[in-house]
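Remarks on the structure that follows.
Omission of a single protein chain aside, the complex is shown with its protein chains in their original locations.
By written order: A, B and C. Residues from 1 in each chain.
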Amino acid sequence: MDIRVQQEAFDYGAECGRFGQGDGQAGAVVTFLGLVRGSGGLSRMEIEHYPGMTESALAKIAAEAEARWSLADVLIIHRHGPLAPGEAIMMVATAARHRKAAFEAAEFLMDYLKSRAPFWKKEFGADGAEWVAAKDEDEAALDRW
Amino acid sequence: MDIRVQQEAFDYGAECGRFGQGDGQAGAVVTFLGLVRGSGGLSRMEIEHYPGMTESALAKIAAEAEARWSLADVLIIHRHGPLAPGEAIMMVATAARHRKAAFEAAEFLMDYLKSRAPFWKKEFGADGAEWVAAKDEDEAALDRW
Amino acid sequence: MIEVLYFAWVRERIGLPREKVATNAATVAELVEELRAREERYALAFSDLRALRVALDQRLSDFSAPLEGVREVAFFPPMTGG
Partner (left out) sequence: MIEVLYFAWVRERIGLPREKVATNAATVAELVEELRAREERYALAFSDLRALRVALDQRLSDFSAPLEGVREVAFFPPMTGG
């Protein structure tokens, strides 16, 4: 398990290249990459988080996924601070014996990250700055698990 | 759209690193990597395919996913020929505005690849060689779409 | 003394990221009442509890939870990670 909360950029390709491969146990790797969209005149984004709680919330979510889907490995990287359109915000990766487990675990992690990890996004655009509102559908997505 | 059917190895990390990013349109990228598992005394695998039909079947599946989930980009790489445990068999990648579309499209591609693209796996182990049997659950997975 | 933290627009409305609060409140809800009574900016930040979440010692909790033994209370809007 590898959990990283950081301001610096990360190299998605390099992380994918070294994740979950080579031990011959995993047959399936799924990764998710979240990017800042440039739509709607967005000029930048800032992500605030709750140091301490963030790390423990992510570790708890990852441990739950690892146990529930018997993952061979799990990775979460989430950035905070200022971000420009096109930049990577975060990634998750899961490795499992079969594809169903790898997909489900990655979606589970994303659903929980969206509404249970203490991050808050603020968007800066032509019309000023605005905190991103939580979506009902993100809360509803948790019911699946 | 990028579809490749090849015997040579591919660099999963490098493919992830250059897929679907940078245009500011996609907010979500999902990738799937399929690996040869070393379990059950497997010494090697061979994948046979149907040249011509393989490429058109993959292009058709990818075009369907692209249209249905409004994908910003889609990639399928599938190898054939001899493969050792731990080696990458194939990958798919999807880029979309939101995570739900990227995940669903990647799972759709995998479900169709499993039982509608003309590939056949043969496993070589301590007890000889055996063609991998199609699983009922793989056929059933198509009902979701 | 309890350490009280504010995040996102709760932090912006109140105007500070954290403060120490002397309180005898038995529950989170009672603490919120005390804070609301302080000043307009607190009343504004806590005007709609349905729009807020609370964590006690860095674990998600709720407004009816007891404060006994708690060292750190955080108030923030629904999270928007990922």
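Keep this in mind: contacts are C-beta pairs under 8 Å (C-beta built on N, C-alpha and C of every residue); 3 or more make two chains touch, one makes a residue touch a chain.
In this text, all values refer to a predicted model and were calculated from it rather than measured experimentally.
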item: Partner chains on view for the chain not depicted; value: B
item: Option touching the unshown chain, where B:17, B:38, B:86 or B:118 are the choices; value: B:118
item: Residue of B:43, B:56 or B:70 touching the missing chain in the full complex; value: B:56
item: Chain B residues that touch the omitted chain in the full complex; value: 34, 48-50, 52-53, 56-57, 78, 89-90, 110, 113-122, 131-134, 139
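In this section, only the chains that are shown with their structure count from here on.
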item: Remotest chain, chain C as reference, centres from CA atoms; value: B
item: Distance from the mean Cα position of chain C to that of chain B, given in whole angstrom; value: 48
item: Inter-centroid spacing, chain C versus chain A (mean Cα positions, whole Å); value: 26
item: Chain A and chain B: spacing of chain centres that average the CA atoms, whole Å; value: 23
item: Sequence positions of chain C contacting 2 or more other chains; value: 82
item: Junction residues of chain A, two or more chains touched; value: 34, 110
